[in-house]
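A single protein chain has been removed from this complex, and every other one stays in its place.
Take a look at subunit A:
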């Protein structure tokens, strides 16, 4: 049985902070298929299109028929633990800091034998379920967990290392005013977050969220304006060293494309909040978070962006707003590269139209704040990079994967009979 994870004791500044180390990062190009699936929390393996043989480890030609037509497909994640070991010495510093480390050999029901990380509750000859998760190097790795849930299962240190679980962590949500903030804060506290910091801009302007949230235990409201570099730096000076997860939900939006607007005033604000906002936050909070990714139970773990799914392909009804989201999406990819050596995760939550004032003109389905909050917490627990929240986001993702040009043409259809 997994012992419950205790809240960390107060940090002793005299003691060494574990540095941001990573497990091995090098992979062949074929093996990155596993990483791509892990980014979305899927377990996929290569399958031969000609003879249907399931393959592992990832390779470039079928081991049964030599066909080079191998595709990644989601697979049953069930298997049997053949052998187990507890590694007590390693030449890799990441593992040395975390010894002992359990690993095992699992025969998958779909055929191949895999070597994998091993949850503490798995025993030899047990039926196990394989999770495909991103590790601290940002690579997809396999972990065997018990087929049936066990007590405190998520507290297993090896499983937790493959997540950004909010439990016992301190989380900054950047915009108290966003309609989704109460749901986000509530879901994170329910998931065991130690503290939720809420950034509030222009505190003299009244708004409904303040009264609901100011009452809550373990919630602190702090001044933050993501368009003001001094404000961002000031807050980072205060709480940057204890921000374990940063969720940027600051958003400025108005409807319309370029011709709907007489000037660039709204577009400037959109870029200032939606694109330069996360950049200011990254510059102020990024270095501190990156230095604390090895820092025990409440190590820095993740950076979360909430983006319109139309960052992938523009929706002209909100053309200028989605352009700023495309910029933010591109920035998030840059941040992934910049944070990579530290192991700090960047999770993008792509959402369709949310159920709030500025999307009132669109018909349903829309994403309710609670649904978004659930998706954020689930994504953090699974250590995802890409979360698709709601029916619209999932549909756009599918269409974008099938053919980006077809999707673009359909989204920019124009009005019949004009």
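Everything that follows uses one rule, which is that contacts are C-beta pairs under 8 Å (C-beta built on N, C-alpha and C of every residue); 3 or more make two chains touch, one makes a residue touch a chain; residues count from 1.
We take it that contacts and distances are computed from a predicted model.
Q: UniProt name of the unshown chain, from "Thiolase", "Cytochrome oxidase maturation protein, cbb3-type", "Molybdenum ABC transporter ATP-binding protein" or "von Willebrand factor type A domain protein"?
A: In UniProt, the chain that is not shown appears as "Thiolase".
Q: Consider the whole complex, including the chain that is not shown, and state which of A:103, A:222 or A:411 touches that chain.
A: Of the listed residues, the one touching the omitted chain is A:103.
Q: Of the residues A:5, A:113, A:153 or A:368, I need the one that contacts the missing chain.
A: Residue touching the absent chain, from the options given: A:113.
Q: Out of A:72, A:95 or A:358, which is the one that touches the chain we can't see?
A: The missing chain is touched by A:95.
Q: Applying the definition given at the start, please give the residues of subunit A touching the unseen chain.
A: 23-24, 26-28, 30-31, 56-58, 63, 82-92, 94-95, 101-105, 107, 113-117, 124, 135, 137, 139, 141-142
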